[in-house]
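Each remark here refers to the structure printed beneath this line.
Left out: one protein chain. Kept in place: all the others.
On to chain A.
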Amino acid sequence: MSIKANVPISLEEAKQLVTYLEQGDSASANALLEAASMKESIELFAEVGKLTRQLHDALNSFQLDERIVDLANDDIPDAQSRLTYVIEETEKAANTTMDAVEASMPIAEGLTEQIDTIMPEWKKLMTRQIELGEFKVLCNELDTFLSDASQKSNKLTSLLTEVLMAQGYQDLTGQVIRRVIDLVKEVEDSLVNMLTMFGEPGEIANTPKQSRKQTDKVEAEGPIIDADQRDDVVKGQDDVDDLLSSLGF
């Protein structure tokens, strides 16, 4: 609305009004005032009408956006199970790592103990101060130690490999968290979209509708968090091997 329009009556109309009042023509003065206020009301009505129509459109588009329904019904609960999966996987990895460390410690300590037992006699041998009896004991101790040590270092290697493999959780949970981040971004966009719809009605038509989830069967999906409830996925390496061998692999 321009500033001019905000003035209820024009200068000419005001002068006319003064003239009517001076002449004592109150009927004409009333008529003039009514006409002036009517002009205002018509503009107001037009504005209310426009707003009503925009609100109606906005509500309609809001209901039509199925993606929001999907988000609330499927994607948010799905995100919850994904995050639960992350907690479980990180917990499993932490426990595997700590189990391996706890199993490694006594092995390393045992090796140190054996070395400490052998060391005094070994020193004697090196300084040529060993007696024949002691030498025989040392030989036996060394024999036991060497076979023990090789066994124990093999055990340590396999425990360290377990620790290494447990770190795979970072990849698996990372892929799952990325999907949750994408979802959060989409919810954010939907909320912004909603605010835009109610704020600036002109924008509605320009906002592209979110496309439905891709249903491509070979589309990457990341780690399967609910393998038990699905029959389109393998449950582990054995299933993969069976499937591939059924294909002639």
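The rule is simple: a contact is a pair of C-beta atoms (placed from the backbone, for glycine too) under 8 Å apart; a residue touches a chain by one contact, two chains touch by 3 or more; residues count from 1.
Rule of thumb we're sticking to: contacts and distances are computed from a predicted model.
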Chain excluded from display, named as in UniProt, from "Citrate lyase acyl carrier protein", "Iron-sulfur cluster assembly scaffold protein IscU", "Sporulation lipoprotein YhcN/YlaJ" or "Chemotaxis protein CheY": "Chemotaxis protein CheY"
Which of A:A27, A:M126 or A:A220 contacts the chain that the document leaves out: A:A220
Positions on chain A where the hidden chain makes contact: 161, 164-165, 167-172, 174-175, 217-218, 220-224, 227, 232-234, 236-237, 240, 243-244, 247, 249
